[in-house]
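A single protein chain has been omitted from the complex, and every remaining protein chain is retained in its original position.
Our next item is chain A:
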Amino acid sequence: MTKKDKKSFQQSLAEWKLFLYNPTTGAFLGRTAKSWGLILLFYLVFYGFLAALFTFTMWVMLQTLNDEVPKYRDQISSPGLTVFPKPVTALEYSFSVSKRESYEGYIEDLKKFLKPYTAEAQKNLRNCQDGALFEQKGPVYEACQFPLALLEACSGESDPEFGYSKGHPCILVKMNRIIGLKPQGKPAIECTGNSKGENTTTLPVYPSEGNIDLKYFPYYGKKLHASYLQPLVAVQFNYTASSTPKEVTVECKIVGSKNLKNYDDRDKFLGRVAFKITMRA
């Protein structure tokens, strides 16, 4: 490039100044006031039109939706399992039996979670017949009671500390809600514990055998089935606390139902859940 092509700093500064405001044409940032007015007006109209158009098409799209049931449920054909207390960062529970503050958060969380399950809260719910699907035709959809007593030692009634202070902590397992899901057979939650260097053992679950009663199905959705209570299963940790930290990996999965999958290559929470408990004395 020749020297001529390289502008001096002053030249380019002058050019910038001229671009910012050109006194001869009255142009500001390369456009005159009139030109700016026109262009702004154009974009106002144009974008106004686009916004209106988008709103309209979205509105039309929303009209195709049903308030009660989503149009498609193909992507959640089988429920996942989740556990409580709600894990904070990962699926790991770590506490010390002797230090209350180390598990206080878990207890609080469980209590909060079980609030809808108190007798008081459930008193308007229906006492349904065990062992059969509770299909309803509406227009009013009722929910079945889930007596906390079913959770026995983990109900929080006999032991408000859910076994944490005794070294036998409770973890609640539940199946994700899916509208219209009708489990076949006799679904139950089965949990196994695996500690390093020890044999895999089956952990005690409540209700007995981890049964999930069919009467809680199907679910009719948030709007129709507002008072719905999910069936729960509690798993209790039955290792004894010792001076060395006890690390146990617990795996729970749904069994006994053909249409509830408990294994998927990619989805580690489809019909199963694994978590770790680290307990110190």
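Methods note: a residue touches a chain if its C-beta (ideal position, glycine included) is under 8 Å from a C-beta of that chain, and two chains touch if they have at least 3 such contacts; residues count from 1.
Following the convention adopted for this analysis, contacts and distances are computed from a predicted model.
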> Considering the UniProt annotation of the chain absent from this complex, which name among "General transcription factor IIH subunit", "Sodium/potassium-transporting ATPase subunit alpha", "Presenilin" or "Gamma-secretase subunit APH-1" applies?
Replying inline: "Sodium/potassium-transporting ATPase subunit alpha"
> Which one, A:Ala14, A:Leu40 or A:Leu53, makes contact with the chain that was left out?
Replying inline: A:Leu53
> Taking the entire complex into account, which one of A:Val97, A:Cys252 or A:Val273 touches the absent chain?
Replying inline: A:Val273
> Among A:Ile76, A:Leu133, A:Ala153 or A:Ala281, which residue is in contact with the omitted chain in the full complex?
Replying inline: A:Ile76
> For chain A, which residues reach the chain that was dropped from this view?
Replying inline: 35, 38-39, 42-43, 46-47, 50, 53-54, 57-58, 61-62, 64-65, 68-73, 75-76, 79-82, 87, 89-91, 174, 176-179, 219, 221-223, 225, 228, 264, 266-270, 273
